[in-house]
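Mind having a look at this structure? Questions to follow.
Missing here is one protein chain; the remaining ones are kept as they sit in the complex.
Moving on, here comes subunit A:
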Amino acid sequence: MPSTFLLFLTIATTVLSYLLSLVSTQTLQALIWQLATLIPGSSAAKQQATHRKLQREVLTLRGQLRATSSQDEFAKWAKLKRKEDKLLADFEKSKKALESHKSTHSTLASTSKRILTTGVKLVLQFYYLRTPVFHLPKGAVPGYIEWVLAFPKCPSGSVSVNVWMMAVGAVVELLGAAVAWVWASTVGREKVAPLEAKVEGEGEKEKAGKKDL
């Protein structure tokens, strides 16, 4: 039975996963980190808090150091300097710990991104394997095209979820490119540079992938 619900569900999923694919893994990682620090009592929040505290202490100490003349009050200055050195060492250590903690989220970020984009699509395609999205008028297209459109398991004369999502995906990507182009040409050339860089980067990644194969 064709359903409008399925039609919109597939379109919404495709659009959302396209938008999500625009977000880089790093951004997602940072977002996850932000969320983790918002949970009170979590290790991330504690770490962040101690790091911030250390940072504040270093800054106040630096201010004191600047305010102290090393020539006139050498003893005071040297004591402050010793404290600063110790704090800085602690600060570096905390920074490293923080970085390593953050990077543990990178797998989480990339996995969740993959699940939300490709995974959801796959699930949909498998779940609605036999459900036609809509029917074509009889005889509108030749039989072999009907067969392709119903691929893999929909009744002949209908459009399958797989084929439909592919089509929607192509259109969404085209629209996205168009929007990006309009954005670039109206907002300014300087904004387009990172976009180009990103596309180039992806091309290189593909090349690298091929080399690996």
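The rule we apply is simple: a residue touches a chain if its C-beta (ideal position, glycine included) is under 8 Å from a C-beta of that chain, and two chains touch if they have at least 3 such contacts; residues count from 1.
We adopt the following convention: contacts and distances are computed from a predicted model.
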Protein name (UniProt record) of the chain left out of view, among "Ras-related protein Rab-21", "AP complex subunit beta", "Rab-like protein 2A" or "Anion-transporting ATPase": "Anion-transporting ATPase"
Full-complex contact with the absent chain, from A:R82, A:K96, A:R114 or A:R130: A:R82
Among A:T27, A:S70 or A:S156, residue touching the chain not depicted: A:S70
Subunit A residues that touch the omitted chain in the full complex: 70-75, 78-79, 81-82, 85
